[in-house]
Every structure is written in C-alpha cells, then in structure tokens.
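One protein chain omitted, others in place.
And then chain A:
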Amino acid sequence: MLPATWSRLTCRALSRQGQRALSLFSSSGPSNWTKVVSDAEKIVGYPTSFMSLRCLLSDELSNVAMHVRKLVGTQHPLLNTARGFVYDSRNNLQMRGLIVLLLSKAAGPSHTASDLLSQDMVSGIYPSQRNLAEITELIHTAFLVHRGVVNLKEWTVSDGPLKDMEFGNKMAVLSGDFLLANACTGLAELNNTKVVELISSAIGDLVQGIYYENSINPENSLNDGVDVASWEEQTFLSNGALLAKSCQAAMELAQHDKESQKLAYKYGKHLSLGHKLNSDLQPFVKSSVGEPLSFSLSAAPVVFHRQIVGQERWHQQLQQVQTQRNQLDYSKLLAAVKSEKGVSTAVDLCSYHSNKALEAIQAFPSSEARSALENIASAVTKF
C-alpha cells in the first residue's frame, strides 16, 4: 500500500515539475501568463491541493486509473482528460483555486470574525477558504471528466472497439461523479448553507453551459449567428460562473459584506471571460510556424465573424475553404476571418473584460495578493 501511494505522490510531484518545465518550452500559451501564475502561487503559501490529492489517492480513483490503461489506443476522450491532469498546455491547472486563494488573501480577515478564527489563518487565508478553493477545482475537474462522455450511437470503427468505449464512458461517469460527490461533502463541511447554495447553483450553471455547447453544432448551418451578448451569456455559464461564484463564496466564508462579495464575483466573472477570449484568440493572433493550424468554429472570433458577415456569406466562405476530402482548410478560413472585424471585436472585448476585472479589485486594500490579481487580469490581454 505504502509504496503504491508513494509512487503516486512522486508521480504527481514530478508532473508538477514537468508541467512547469513544459510550459517554459511550450510555444503555445503566453509565457507572460506562466510567470504571473507561478509568482502568484508563492503568495498564497502552499498551492498543492490536498482535497484533490485525497481524491486522486483514493481507492476508487486509483482503480479507475488502472482501468484507464485499457483505453490506450482508443479514441475515448477520458484518456486525454487523464493526460490533462498531468500536462496542461496552458498551465492553468488549478488556476481557479489559485484565484480564490488570492482574492481571499487580498480581502484579508473580516472585521466581524473573532480573533480566534484569525489565528487559524495560514498565509492570510482561512482554512475554509482553502477548502473552497479545492472544491472549486474538484468541480471543474469533475466536469472535464463528464465532458468526455461520448454518445455511443455516434460510435465509429475508428474510435476503437465499442466495448472499450462503453467502458470508457463507465469510468468517466463514475470518476466524475466521485469528484462531484467529494465536492458535495466538502461543501457541507464549510458549515455555511449560503455557500452550499451558491456553489450548487454554479454547478447548475456549468451544466447549462456545457449542455448548450453540446447542442450547438457549429458546422450545422441551420444555427443562427450568435451575437456578442448571447455569446457572453453562454460563455459565462460554461466558463465563468464557477469562478465568479467561488470568489463570492470566499468572501462570504470570511463574513465580508455584500459589497465585497459583489466585487469578488465581478472579478471572477470578467477574468474568466477575458481568459476565454484570450485562449480563443490564440490561433488568430499568433503566427504558428510548422504547427498544424486548427481552431474551433465556436471560438469567439469565428462566432463574431459569422454575426458580422451574416449567415449567407459565412456559408459561402465555408464552401470556398472546403478541401476535396470534404475537410476544412483552416489557414484559408483563418484568412477569411481575419479579413473582417471578428478578431478585433474579440480583442476589444478581451480588453474590456480585463479592465472590468481590474476595476473590481481596486476597492480591496493594496497588497501583494491584489497586485498578483492585477497582473493576472492584465495578462489576459497579452498575446
């Protein structure tokens, strides 16, 4: 038992190093971001997530890990998700937890809480806020896993044996549920029903956001163009609600007033939207040499582009860039999108959200933690 645990621990420690090393040489992902994040990690004390560690070390998940090996060679998304725990190309592994911790620290001890409670603080953060940060990560990871469930009716031979795909689904459902269940019990232990309600509603938002993602098929020409406002609404659900509400909950846990809660929520919301725009924009603002170009048709610049040029022209453009094998020539499509205002709309929107996030935290007292939050908010506009 012990050696197994040990090797898993070492494995995780190595993977953290690996991930840092990787990001140094990684061409994708803004290097500025990496530095900002690793600086910030030092401010909040230990960044390692004990709760997620406990989950990873549990019998249940190590069982899954063993089974996941069977999936090697198949196309089941669980494999990639599992890989993602180790290597995250953008190095934003546990970024959400980090933000929650930084905001907790920036807001400081509350005036209403007793001194006794303040003694429990580690690096200026309450233990309950640390637990919350980990719960946020657990929920995020749970949905990464659940996002990887596949529809078996869409199975094709190239995915690998159907039996393996069924098995992959089973593992994905179970391990996602396991993480969510641990998040639920962790939430209850925070001893604050307001926080339980808030974070539960964030889970509901996340589901709605992902459900929407699934139901729009960008290649399906029948979909109407989405305007900026509804893009923001949907993206908030799938990419922002969890962080925004966790930031708010961190204030609630330290008994900060409604105003601080509102500001924390705003920071989380705008940062998430800015960050999403930043990553959607990457293929459009970088000259990637040698890398095969590809991007999602639901990436923000494309969505805005479609709205600007109208459905009819969009379809023409799509047809024009189709290769003989019925695939899309992404470099041609990229040029088409770049020739219009889709990219600049996205860049402008990104700056807007970055500024909004910066604005939100100005009310917090100046501190190391606040500067880190400012740096992170500014970093989303760097490409």
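We take it that contacts are C-beta pairs under 8 Å (C-beta built on N, C-alpha and C of every residue); 3 or more make two chains touch, one makes a residue touch a chain; residues count from 1.
One rule holds for everything that comes next: contacts and distances are computed from a predicted model.
S.K.: Missing chain's UniProt protein name, "DNA repair protein RAD51", "Phosphotyrosine protein phosphatase I domain-containing protein", "All trans-polyprenyl-diphosphate synthase PDSS1" or "Probable RNA 3'-terminal phosphate cyclase-like protein"?
M.R.: The UniProt record for the chain left out of view names it "All trans-polyprenyl-diphosphate synthase PDSS1".
S.K.: Which of these touches the unseen chain: A:170, A:286, A:313 or A:356?
M.R.: A:170
S.K.: One chain isn't shown here. Among A:38, A:200 or A:378, which residue touches it?
M.R.: A:200
S.K.: Which one touches the absent chain: A:33, A:178, A:231 or A:284?
M.R.: With A:33, A:178, A:231 or A:284 as choices, the missing chain is touched by A:178.
S.K.: Contact with the hidden chain only, please: which chain A residues?
M.R.: 59-60, 63, 143, 146, 149-154, 166, 169-170, 173-174, 176-178, 180-182, 184-185, 187-189, 191-194, 196-197, 200-201, 203-204, 207-208, 210-212, 214-215
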